[in-house]
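Taken from a larger complex, these chains appear in their original positions, while the remainder are omitted.
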């Protein structure tokens, strides 16, 4: 197996300069547009790596204005070859063969991107290039056509078949770990000691997908807690005073944080594969695990509730109930126990409503995290009022968290119900929280 | 660096069964066509890996007839979505936006291939699938349309940016080495002892490109001899009695054998990159190397010469000269020294003619190996009569071999001359061998 390992030490020579056979013939710098044309021409066949490197070096020197100009160039000069396309259309009308039409309608920038990838470290730069494109698209929405080509290519290159799952632990190189700290998007990691608390204890796991060409940069990672029951509060998981559970005693794997790392790969979906692969691997390692569940934020709840409370009777609340939910946080803190219990109960009902009934104008379920897990075939397992009392948790979801549960036998059916018929599969406990529809 | 290494041990878990979350919901086997449709549908989103595995498992069970049927299915049922294409054409006529047209004209089998790649080891099976397709295409040339999609995808997936160069030596795992024995296409390797003679001595090198998903299967490899002069005879390089040269004394790197390994990647070009990268790496390791040269077969020479001899005067030979060249090998062996010298001289002239003047009906230079090296920017350096007296060498090229030389400063210009103006760049020594054109 070890021979394989070595393979990547060569991949990783990405930074190394080209010293000899692969260097552009002349020292003078040519305009970026010309270099790109060269790369697509016959010269690109003779000196592809060197030309690609030259283009990427030039690109690296551009400021924001220069990059915008470059993207415009990609849009206008590196679209399909129109002459060839006209001929292909003509031919298609005659023989109905769509193959040449497909090839002729391919924007030339796709081949350009493929050739740029010849340069050492090219993949990495291309991913960063798309990040810049997002910025440029804000100014110039038409550049979305360029993005479509990036996206098409990246979906093919970052196919799950080419990804590698790796456990992240305290023996992982520091240059990878610092990225875990930086990219954690759900429950921020304060510092290295905090990081260690998430990685080192025997009842903690972290896994990431990597691509061989982005070798020390994770694409997405998930943090897992091993427990004996489905947790309702994030603090129970993250507290640094909790007792550590021997992994072999655990029955439940809790996915409590999933973070995408590469803005330049936005829209290329890894999370579904990651959760299922990690579940597989954990089950293999720890056959005692029976329950695979998340502890998830509900980032759209507070905003939705705010609007709902503005429409009298919208979710079947009395005005007094609505007022209780509208209370600012400082006043909530001042409630007596009964008042708080009452408010908590109302939050539960409202969350059930949000999850099971609320729909966007386009008819989709509102919450993005919910869409992700339900779309993966999970079911909504439990609503946890008071699950996350951090400022962000309160602001986004009045402190409520939910669990989604992944159960092998039901994944396809759940997915089908959700994807085709827009049905949110939920446990009976959740359903019981639903009050009769308003009105 | 080592963290990287480990990455691939996971990649290499390719054979491992899926045990849990990723298995098709039902046990009953469905027809391959239905499984493929499932994989492209919403089910594929929920259970992509498992469905992909199921398709590939079914495929593995097919006999030749079954595979032909499968390829026909790909051709007829997994082309572009015609309804969508019609709409895109309509839209294009209105707004001139080729983007939707390009997407709509993509055959559905391309996405199918991408999803099949989700299965563990999927890439490997897809490469083997294309091998089968070549067989099927002999019966049914229309399947070339399916091949175009494979080729398009593989050109993207096996982009040089994703390949890894690895030295092959006597410490390489046996399962890789046996493939070197099997795939060597130029000068056959008799057995493990013969292999060792090509790998172990200090003045020998071997390098291969690998793809992370075909981890113990090289894509292409090159064998190199380090010498102090440009060799003219293959036996001098391969003899097991030769003196071994300390690598640091070498001035010349001789690429004496280049073999493609994956029939399923036919037409995806790696050789150009391999030679240049190896030259770079060798120069880095051994700064004393100044000359990078091949010792190459000329596989098309004898056939061409045979035809030329059939046309009287075709290459400016007298009838007596032609007769000398037509002699069967047994009679050549019986020639006296002067006769043999005369014949050798004629062979040199004829080879120069073959290389510098002969053209195919399409106007291209005839010899495929020459096209490869000249297209890479090498120049024809020397003609070696008697370079390869093995049966194959005599049969293919009357025993003549040639050297192509790679010189950094000239590569682009050489390539340009050859690619655009069909000019074969050759040393003056070779040019002097040319006799005045046949009148």
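Every chain is named by a letter (A and B) in the order it is written, and numbering of its residues begins at 1.
Note that in this section contacts are C-beta pairs under 8 Å (C-beta built on N, C-alpha and C of every residue); 3 or more make two chains touch, one makes a residue touch a chain.
Small disclaimer: the values here were computed from a predicted structure and weren't measured.
The full homomeric assembly consists of 4 copies of the same chain, 2 of which are present in the displayed coordinates.
Simple rule for what comes next: only the chains that are shown with their structure count from here on.
Each chain gets a centre from the mean of its Cα atoms; for subunit A and subunit B, those two points are 39 Å apart. Note for the complex: subunit A touches subunit B at residues 1-12, 18-23, 25, 42-43, 45-49, 79-80, 85, 89, 97-99, 101-103, 105-107, 114, 117-119, 122-123, 145, 148, 152-153, 155-157, 159-162, 164-166, 172-173, 176, 210, 212-213, 215-216, 272-273, 276-277, 279-280, 283-284, 292, 375-377, 406, 408-409, 411-416, 419-420.
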